[in-house]
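Every protein chain except one is present and positioned as in the full complex.
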Amino acid sequence: MPYTIVNHALEYFGLEQGGIWSFIGAVSVWALPITGFVSLVGLVSIWLERKISAHIQCRVGPMEVGPHGLLQTLADGIKLLGKEDLVPKNADRPLFALAPMLVFASTFVSFACLPFSEHAIIADLNIGIFFIAAVGSLEVIGVVMAGWASNNKWSLFGAIRAATQVVSYEIPLSLTLLAGILCAGSMSLIDVTQAQGGWIWSWFIFRNPFMWIMFLIYFISSLAECQRAPFDLPEAESELVSGFHTEYSGMRFAIFFLAEYGKMYIVTALGVVLFFGGWYTGIKPIDEIGGIAGNLIGAGVMVTKSFLLVCVQMWIRWTLPRIRLDQMMALCLKFLLPISLGGLMLVAIWQGLMPDFKLFGIAMIAAMVFAFMQMRRIYRNVTNASKTRIVLPTMKV
Amino acid sequence: MSALQTYISKITKVSKSIIVGMGMTWRYLVSPKEIVTIQYGSKKYAPQQNYIPARHRGVHYLETEKCIQCNICANACPVDCIEMEGTRDGDLDGGWQGDKVQISRFVIDLNKCIFCNLCCEPCPKECIHMGQEFDLAAYTRSNGVKNLLTDRPWTPADADAEAARRDDMKRMAEEKKAAKAAAAAAKKAAAAKKAAAEPKADDKGAAPEKAAPEPKAVDPDADAGQTTDEDKKDDES
Partner (left out) sequence: MTEITTSQIDQHGDVKTEEMLLNMGPQHPSTHGVFRVVIRTDGEIVLEAESHIGYLHRCFEKICENVNYTKATPYTDRLDYLMAMGNNLGYALAVERLMDVEVPERAEYIRVIVTELSRIASHLLAIGTYGMDIGAITPFLYCFRDREKALYILETVCGQRLNYNYVRIGGVAYDMDDAMLKMTREFCDYFLPRVMEYNDLLTYNGIFIERTAHVGVLTAEQGIAFGCTGPVLRGSGVKRDLRKDAPYSVYNRFDFDVPVGTGEAGSVGDCFDRYMVRMREMIESVKIINQALDQIPEGPFKTDKIKSKPKPDKGDAYTAVENARGELGFYLISDGSDTAFRLKCRSPAFSNVSVLHELCRGAMVADVVAIIGSLDIVMGEIDR
């Protein structure tokens, strides 16, 4: 357990519990690895984003620094580190300096409750999901601070948009989180995951048909929550120049950037924990391996699943246009909110009537495998249907 | 009911279009048909040959031996970026020494040039061309001025050499002028002497001997020699 290590050490050195040494011990044991992990997530995600965007757009992406440009992000980070720290003349200096740190802090703190495997978790809070949701929405304070302190109208626009967006999408997001909590009967991320142990059909996503809807809503809301396209209104490049971080440069900008990618990992990891069985592979014998090996496998599975979802986020980003502010609100209030409310109700009813009905999950997996095998044909049908609709009147091909 | 139908149809319509678009990007993601970008300056990752069409209008080059110093290209230029200087008589050090022309300066200011090809078309000898080079990055503006005689940027050394050449030319022109004036004076003197000596038909050889040393003292060069020869011829005739 996390703080037992620290406690043992404190006892060994004969130091007082809960004092300054306890704090330093906790920081050195837990904060430093997490900082490293967040940076690593940032590096890998940025590299992935570059490569995915490049391959979608018939390009090759970074190729020069390291094999396939793996170290390009590191080089960029060093460049940003060496840049002059510019603060606009009329900016509110303390707030301007505080904003990126606050944004990063909210991302950073969320990692405390994220499990990597059964025992690799810093703090297994019994209200872990609630904690992540609460701390995650602190980010918007930093964003608003950045927008206000920059003393730039574009930044202010971006900040207000961010506040609007994050606050409204909190509601459907929380409702979908509630669906997961409902299935597990606990708010602790460890308990939620352990409720999904066993074969693949005991994952929450296969628990009942409405969980798919809930997951889609969770995914859409989480896109909005971490301000990714098509919900990148706060930093809309073509409209607001760069939104709330227009005036930021150098390392402060890099911290914003890192926080964004860290946030992406957090929301996807939370989604994996709630819907896709956390660190479980879905194959019972493998999941039952305990000890260090089991934990390592679990951590690998968890990170892989999360990064797959991150890749889907990127895939969406490089496909879709950005939606407008009023449409964003309409989507939230007219579509996501009622559907998630209804979904939550249906999930609750299903959970109350048949909590251990595994047959549905098996049927669903069978249907999915079938659909996957028929993917090409289905996709062709969809595109053909769309093509008959979109043939241009004067076109003879 | 119809409101619900439009509600649901809107959801299905938008999600269908999104799926279609994402399917398209997925196909590119897993199997990009072609890579269209080329790493600038390296052919390592370029799948297609990095070549430039034959008619590409890049940086100019000059077939100097053909040039006749007619200035037509400079006149045709809409932005006046071509400058040339040279002579068709007299000889210079440096620059280009042709059979008939000597070009001391032929520069093109690529900072001004708009690569319109209007200088190459009217050239009577077809000696100025637009090449394949397109990389025009330079550290200073003066590096953007190309010396077509050396195919290199117009350097300060070029400028010095040109200044020296100009001095030479000036000096030479002055000398020529002086020589001509001297020759004219000598001629006059000779003519006057001749006129004076006409009654005396016997003193024929004395006049050139007296007239010749004067220009020689001014011009020991070939030019001066020529003039004296001419004088002699004049006198003989």
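Per-chain numbering from 1; labels A and B assigned in written order.
Simple rule for what comes next: a residue touches a chain if its C-beta (ideal position, glycine included) is under 8 Å from a C-beta of that chain, and two chains touch if they have at least 3 such contacts.
As the structure is a prediction and not an experimental result, all values here were calculated from the model.
When the full complex is taken into account, the listed residue touching the unshown chain is A:239, out of A:92, A:124 or A:239. Within the whole complex, the absent chain has one touching residue among A:34, A:216 or A:323, and that is A:323. Listed for subunit A, the residues touching the missing chain in the whole complex are 53, 56-59, 153-154, 157, 229-230, 232-233, 236-241, 318-327, 383, 386-387, 389-390, 392-395, 397. As for the chain not pictured, it touches subunit B at residues 13-18, 20-21, 23-25, 36, 53-57, 76-78, 114-118, 121-122, 130.
What we mean here is this: only the chains that are shown with their structure count from here on.
Subunit A and subunit B have CA centres that are 63 Å apart. For subunit A in complex with subunit B, the touching residues are 52, 55-60, 63-64, 315-316, 318-320, 335, 379, 382-383, 386. Of all the residues in subunit B, the ones that touch subunit A in their complex are 11, 16-26, 28-29, 32-37, 39, 45.
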